[in-house]
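What you see is the complex with one protein chain gone and the rest in place.
The first chain written gets the first letter, and so on, giving A and B; residue counts start at 1 in each chain.
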Amino acid sequence: MTAASHTTIARRRRRELIAGAIVLAVLALLPLAVHDTYSRNLIIITLLFAGFAQAWNVLGGYCGQISLGHALYVGVGAYVSTMLLVRGGVPPTLGMFAGGAVAGLLALLVGWPCFRLSGHYYAIATVVVGEIGYQLFLNWDWISAAEGINIPYVRAIGDSWLWLQFRIDKLPFHILALTFLTATFLTAWWVEGSRWGFSWRAVKDDPIAARSLGVRVFRSKMAAAAISGGLTGIGGAIYAQYVGYIDPESVMNGQLSILIALPAVLGGVGTLWGPLVGAAVLIPLSELSRSYLGGSGRGTDLMIYGALIVGVALLRPQGLASLLGIRVRAPRDVAGDVAESPRAA
Amino acid sequence: MLLEVDRVSKSFGGVAANVDISFDVQQGEILGLIGPNGAGKTSLFNSIAGQVTPDRGEIRLDGARISGLGPVACVEAGIARTFQVVRSFDSMTVLENVIVGAFARARGARAATETALEVLDFTGLAARADAPAIGLTPSEKRRLEIARALATKPHLLLLDEMLTGLTPTEAQAGMQLVRDVRTRGVAIIMVEHVMEVLLPLIDRAVVLDLGRVLTQGHPADVVRDPAVIRAYLGDRYAPAA
Partner (left out) sequence: MGLIYALVAAGLSLIFGLMDVVNFAHGELLMLAMFAAFLIWQATGLDPLLQLPLVALLLFGLGVAIYRLLIVRALSVPFNRGMVQIFVTFGLAIFIRGAAQFAFGGEYQSISQSLLANRTADIAGIYLPLPQVASGVVCLLAFTALLAISRTEFGRALEATREDRDAVALIGIDRDRIFGLGWGLGAATVGVAGTMLATFYYVSPNVGANFALIAYVTVALGGFGSLTGALVAGILIGETESFTALLISPALKQVGMFAIYMLVLMVRPRGLFGRL
């Protein structure tokens, strides 16, 4: 054991992993305690969105680039995987990785010009990009545009892990969603202690000093974009398989973008547990309020939602995770001005 | 010859900060860059460290051109610098600050941490490794600056007013640290205002005035040069020619 593994940093990271394993075990065993379909469905959705939030967190929280158009990658992942399945007969277990790859590449493409923009300009640009994607997909006939695509359940194959179709028992999706969440969690954990993690934090604190120590700012941002977009894409494919139907409205619109970013912010942006805590609070709340209150179109769910956001933002800006005693770093203004040009680094 | 500064000139918006500057730095040497305020020292530093590109002339490290390539390329080539106003990463601990620098050379997190720990030990900050960087005393912050820069394993270290504003005891400790850095085989260029501290430390001095090199040579000679005295103190104090 070298000196490095004795540091407080190393000890803390080991603790995080252990805590993660415990949480994972609890979540895995949850279906044993909960039996009704509605709740199980809710759990699966929450797990998926927690994964989305964690993936978003890599770019938005750790790297500090607030992307409000992230649903684009969900949609791309979903569509690539589904098109491969429906038109090409490719099983989703492979298709989701293809979806992730395309989404990751797209994220790089978007990042290349956008990372040059600072703070608010960047955020708005991401919204615009998301909208452009949404509008384009809405009018693209090759992918059935606004009608959407139904993912058929192929009787001949039956329940299958390869093809990710399960007719009655949704339990496998619970496992799948949990695996996705674990993957994003581990990625975030790994990234936190990696060269990129340090680079991002340094840049957030003082970009000039960071450069003077050899940090390649632009390259590190691109890495964040690729990781974040790629993971989101994979999740998108899983989401598509679970829901069984996709259209631009459900996998690519602005509302979804917000729903992905919000848990991370609410729970504590740039932290390991923030997105999980945030999703655990936000997703059930939004689903429940929509079911019980929103049906009448009376908007009470929105009011609660909105009030909650304002409340947490004002009273606990470092995120709800801090209520659980989780140490939250005090990041500098995350939407601050760090404008980049590809030539610089 | 480690570093060659070859007829470097730089203007900012019509004001000439550096004009035709030429000198070199040898391996393992401690060079002092001195001159009154406004002589162009910081601007020269910025050119050598890559933050700024000279308008004319070239800067070479080990024979290869490094001017105009940007700060990151300079770090990779082996030049590191500190800043006059300490720029620590306030959201991180001391150790984490240094790790950022270590990543310039280290392959992975473990190697970077090893390097960082070693450097912290060397600069005497090991006890403060887990302290938040904002909580350091001014002299500790200066050490942190040096530690971070050293973590990038440079061949040449640029120190920007490291010893200014320290108490005599702190300054003595600082000078010892600079000497220790040299024993690691790192060449150093220092900019200082406080002459009594600088002169005993350096091997050679380059004097700048109004953007040009006034003279260079051994510190003892340079300090007796009438032109230098005049530049610093004005005509009234020039010794009778």
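By our rule, a residue touches a chain if its C-beta (ideal position, glycine included) is under 8 Å from a C-beta of that chain, and two chains touch if they have at least 3 such contacts.
Predicted, not measured: the structure shown is a model, and the values here were computed from it.
K.L.:
Write out, one label after another, the shown chains that touch the chain missing from the document.
P.N.:
Result: the unshown chain touches A.
K.L.:
If the hidden chain were put back, which of A:Leu27, A:Ile66 or A:Met252 would touch it?
P.N.:
A:Ile66
K.L.:
With respect to the chain omitted from the figure, which of A:Ala98, A:Leu117, A:Leu181 or A:Val203 is a touching residue?
P.N.:
A:Leu117
K.L.:
Under the stated touch rule, tell me which residues of chain A contact the chain that is not displayed.
P.N.:
On the side of chain A, residues 66, 113, 116-121, 123-125, 127-129, 131-132, 135-136, 138-139, 254, 258, 262, 265, 269, 297-311, 313-314, 317-318, 330-336, 339 touch the unshown chain.
FYI, only the chains that are shown with their structure count from here on.
K.L.:
Where the centres are mean C-alpha positions, what is the separation of chain A from chain B, in Å?
P.N.:
So the centroids are 44 Å from each other.
K.L.:
Which bits of chain B are touching chain A when the two form their complex?
P.N.:
49, 51, 70-72, 75-76, 80-81, 83, 87-93, 95-96, 99-101, 103-104, 108-110, 112-114, 117, 129-130, 148-149, 151-152
K.L.:
Under the stated contact criterion, what part of chain A meets chain B in this complex?
P.N.:
So the residues of chain A touching chain B come out as 2-5, 7-10, 193-195, 198-199, 201-202, 204-206, 208-216, 329-332, 344-345.
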